[in-house]
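My structure is below; once you've seen it, I'll send some questions.
Every protein chain except one is present and positioned as in the full complex.
Coming up: chain A.
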Amino acid sequence: MNWLDSTVHRALVEAVLVGALGGVVGVFVIARRLPFFTMALTHATFPGIVVAALLGVNLYLGGGLFGLLVVAAVLVFGRGRGQDFTTATGIALSGGFALGVVLVSAQDGFTKDLAAYTVGDVLAVGTGDLVATTAVAAGVLLLLALVGKELLLAAFDPVGAAALGLPTVLLDFALLAVVEVTVVATVPALGTILAVALIVGPAATARLLTDRLAPLFPLAAAIGVACALAGVWVSTQWNVATGASIALFVGLVFGAVFLGTAVRGRVRRAAAVRA
């Protein structure tokens, strides 16, 4: 019997993959202040999944393609007169999710099936999901390794990047597309609504622990993996929702580290005052 034939084993592998992927991509999401955009993407991919289900094609392909459309729309609208990126993102979030809900409500007997995609179920992932997540993780890591320094510059100083002659629109699109495929790859495990937890939480937690860019990536990945594994373990032990368990762990770890670093900061300041 293949090791991956076990539901729990598949869940553990998926947890490791999405935890690491979300952590690494999250470093850029936090540095570029894109958590709201990520949140919007998780909702805006929803209609793509519904349409794919109606057409009987691969759900993640549907979600992924629709998400790319949303990314392009946000980039175009955000450049319009008197608009900004956050406004365009807000419209994409509500508009996309509303379209998904309308599509679902028009289909009797469909609702229950699709509920799984709003909250996810890592215990239900198949080998195909694992292959897809592995491919996304490999592609994202390769892209970050190849153009990481250009993405860094475009994120830190967009005008400076343009002044160097870098194609900033293309780099923006690449980064948003990376976030988008990460969201889509995370959806089977956490669902469209909770996927944002693994992308924003571990990187935000790591950011509390270090100011340096290089250690942020492994640290965020490790926190993501640990939270995902802990979530799977809790949900199999007590038979509670897996995606929600993972998201809860992410929140708890962030809260604990936040309190810990705040207390440590106070102790240090007090010591500095005494000295």
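Keep in mind that, in the parts below, a contact is a pair of C-beta atoms (placed from the backbone, for glycine too) under 8 Å apart; a residue touches a chain by one contact, two chains touch by 3 or more; residues count from 1.
Note that contacts and distances are computed from a predicted model.
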Note to self: Looking at what's absent rather than what's present, what does UniProt name the missing chain, "NADH-quinone oxidoreductase subunit K", "Protein CoxF", "Phenol hydroxylase P3 protein" or "ATP-binding cassette domain-containing protein"?
What the structure shows: "ATP-binding cassette domain-containing protein"
Next item on the list: Have a look at A:L4, A:V102, A:A135 or A:L164 and name the one touching the chain we're not showing.
Entry: A:L164
Margin query: Can you say which of A:I91, A:V147 or A:L229 touches the chain missing from this structure?
Written below: A:V147
Margin query: Using the document's definition of touch, tell me which of A:L34, A:L216 or A:A230 contacts the absent chain.
Written below: A:L216
Item checked: Hidden partner chain, residues of chain A it touches -> 27, 31, 33, 146-147, 149-150, 152-153, 155-157, 159-160, 162-166, 207, 210-213, 216
